[in-house]
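The other protein chains are all here in position, but one chain of the complex has been omitted.
Per-chain residue numbering starts at 1, and chain names A and B are given in the order in which the chains are listed.
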Amino acid sequence: MTNSIAEFEDSGCIFIIGSNTSACHPLIARRVFRAKEKGAKLIVADPRNIQMARFADVAVQQRLGSDVALLNGMMHIILKNGWHDKTYIENRTEGFEDFEAVVESYTPDKVETITGVAQSDLEKMAELYAVNSPAALLYAMGITQHTTGVDNVKSCCNLAMLCGNVGVRSGGVNPLRGQNNVQGACDMGGLPNVYPAYQPVTAEANNEKFSKAWGKPLSDKIGYTITDMIQAINDGKLKALYIVGENPKLSDPNQNHIDDALGKLDLLICQDIFLSETAEKADLVFAAVSVAEKEGTFTNTERRCMKVNKAIDPLGNTLNDWDIISRLSTEMGYEMHYENPEEIFNEMAALTPSYGGMTYERLGLDGLQWPCPNAEHPGTPFLHKDQFTRGKGLFHAIEYLDPAEMPDEEYPYWLTTGRMFAHYHTGTMTRASKHLDTEQKTGYVEINPKDAKALGVNDGDIVHLATRRGETKVPAKVSKMVEPGVFFVPFHFAESPANILTNSAFDPIAKIPEFKVCAVKIEKAA
Amino acid sequence: MDFKIIPSTCSYCGTGCGVLFQVMDGRLVDTLPMKTHPVNQGRLCIKGWNLHEHVISEKRLKSPLIKKDGELQETTWDEAIKTAADGLKAVIKDHGPDSVAVLASAKITNEENYLVQKFARAVVGTNNVDHCARL
Partner (left out) sequence: MQEQIKQWLEQGDIDIFLGYKMIQGHPLPYCFTKENPDDLKDLIVGNARYSLEKMATKIAAEHKELKIGLLTRDCNQRALNVLYIWNQLNPENIKTIGVNCCPSNLKEHGDCSYLEPELIPPIKKMIGIDNNMQVKAAEQFNQKERFNRWMYEFQKCIKCYGCRDICPVCFCKECSLEHTDLIATGGIPPEVPIFHLVRAVHMGGRCIDCGLCEDACPVDIPLRLLYRKVNEIVTDIFDYTTGTRADQSPFNMLGEEVTLKPKPI
C-alpha cells in the first residue's frame, strides 16, 4: 500500500474495487466504516453484491474482468468535466497525452456495453472520486488475478494520479495484501528476479554485494516464477522442488496439471505445519513450527514490519524453519549457523536498504513502516510524498482486453473465485480450527435465485460444475451475492477445489493466473 | 501454575493485527486483541480471535516424515536432513543448480524468507525462488 491503514479514517472518498474488504480484511473495513460515518464518500465496484456495497454512496457490479473499461470510463468523465488535478499532472507526472488519447474513446455508452454499469452510476462514481479528496483507492485480488492484472493495476494508478491522490495522506493506491507476510516475502527477495529490497539479480553491483556477503559466487540469471516452474517440470528441466509453507496443489490454477507435474519430480521436499494436500505428495516432509512457537517479524500490507514473539515451545519433534534451513545448508556443505532470528534479521537489515534502520529493539510492539533507511528514521506512513520512486509518475495508455475465456455455447456461465470470511487461503489452518470450521464446513457455489430456479436447484442441492480444465461437485448456496449468470466458488476447500476449474491463463508480465474469470457449465448432480 | 501474556502479530491476512497469546502452564489457551495496537486498536476478526486453535490442532505435524515404500513415515531430523541434502546434491550434480527450485512463503517470517532465498541463491546456486504472492 502507498498509504497506511489508519489514514483511511480521514479520506474524503474511498473507492473499493475488487476487494471483499469486510470479509477478507475486516480490520481495514473498520476504517472504511469509520470514514464513511465521518462523512467520506464510499464507492464500491465488485462483481458480487458484497457487504460493503450496502454502505456505498454508489455501488456497481461490473461484469467480471471489465475493470480497465470501468476505470477508463471514470477517467473519461473526469477529464470531460475538468475534475482532474492539472497542476499535479503537470508537475509530477509524464505520459499524460498518450493516456488521454486512449481514455477519450471510453465513452459512457461504450463502457456500459462492456461493463454492464449504467451510465448514471459511472458518472456518479467519477464525480465522487474526483471531487472528494483525498481519495483512497483500495483493491485486492479482484484487480490482480486477471490476464490483464498489470493493466488493471496501472489503470488504478492512472486514476489516482489523474486526481492528484498519490503522495498524499489518506489517499493513494492501496493493494490489500491477502496473506500475512506476502509483503515481507517480496521484500525479502522471495522472487526469481530480485534480491531483498527489490535489488535486481541481473545488476552486477548487486550480484557483487550479495556474493561478498554470502561468500559465494551467485547466478545473475533470472529464475522461474511459480507458473514457469510447473512448465519447467513438464519440460524435464526442473527436477527438485523444495516448498516452504505453501500448498500449491490447492492454490495454483489447474489442479490436474500441477498434480501431474509434482508427480514427475525426482525430489519433492515440503516444509509445513500441517500435512497439506501438497505435502502428501512429498518425498520428505519437514515439520515446522507455527506462529505461536517462533520469533521473527511479519511485514503487513502497509509495509509495517512487526515482531512475532514466541509464546510456547515447539510442539512435538518440530523445528523452527530457520533451524531446518540452516541444518540443510550445512549438510549440503554451506556452513550456516545462527543463534536466533534476531541475528538473521540484522544480517538481512544490513543488506536491505529499506529495512536498514530497523532492529528488534526499535520495532517494539508497534513496528516500523519501510522505507526506514537508518537508525534515526521514524519510518514512512505514506510513499511518493514529493516524488515517485522513478521520479515522475508515469501514465499508461491502456486499452481494455477481454478475459482469456468468456462464456460460450458449451460453457455458458461466468465463474469467479475468492475467499469467505471465516477461512484463509487453502483452509489448512482455518479448517483445523473448531470455531472457524463451525462457520463453514464445506465448499459451496453461490447461485443467483433466478439461475437456481431455471436449473431446478434448491439451496443445499449438490451441483456439478465443469470447465475446460476439470469438474467438481459442490453444494449450492442460493444467494443474491451473485448476479444471474455468475457463479462464485470459494477456494478453501480441498474436496471441492476451485482450482480444478480455474483457468491457468496468466498475465504476461506478472504471471498471475486468471482466477477471477472463466467459463463454466453447471447442472444439478444426478 | 504459570500464566503468561505474549504480545504478537496475527498470521491470518495482511492486515497485521496485534494479538495477545494467553499461555497457561506452557499451553496456548486463548487469543486476545491488543488494545493499544496501532493497526487493530483492540479489535479482531473471527480468524484472529481463534488464532490459537490451529496452533493446538490435533492435525499438526509433530515429526519429520520420509516416504518409504510409497508411504510417508515418521523419521529423525538427522535422516530427514541428510536424505534431503543428498537428494538435492545429486540433482544439482546431474542437472545443474537451475534444475532445483525453492518456494518461499507469504506465511512465514521475514527472517525465514530471507534464509529461504539465501538458501536458493547461495547454497543451491539458482534464482529459481518464488512464492504465492500471485495466488
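In this section, a contact is a pair of C-beta atoms (placed from the backbone, for glycine too) under 8 Å apart; a residue touches a chain by one contact, two chains touch by 3 or more.
All figures in this text were calculated on a predicted structure; none of them were measured in a lab.
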- Task: Would you indicate which residue among A:G316, A:G364, A:P412 or A:P508 is in contact with the undisplayed chain?
- Result: A:G364
- Query: Considering the whole complex, which of A:R30, A:K154 or A:R303 touches the chain not shown?
  - Reply: A:R30
- Query: From the list A:R304, A:K477 or A:K516, which touches the chain that is not on show?
  - Reply: A:K477
- Out of B:M34, B:I66, B:A80 or B:V123, which touches the unshown chain? B:M34
- Query: Please identify, in ascending order, the residues of chain B that touch the omitted chain?
  - Reply: 1, 3-5, 7, 20, 22, 24-25, 29-30, 32-37, 40, 42-46, 48-49
- Task: Over the whole complex, note the residues of chain A touching the chain we left out.
- Result: 22-23, 26-27, 29-30, 33-34, 36-39, 51, 54-55, 364-366, 420-422, 435, 438-440, 444, 477, 479
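We adopt the following convention: only the chains that are shown with their structure count from here on.
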- Query: Counting in whole Å, what is the centre-to-centre distance of chain A and chain B, each centre being its mean C-alpha position?
  - Reply: 19
- Note on the structure: Listed in rising order, the residues of chain B that touch chain A in the complex are 4, 6-18, 21, 23, 26-28, 34, 37-40, 43-67, 72, 77, 80-85, 87-89, 91, 94-95, 97-123, 125-135
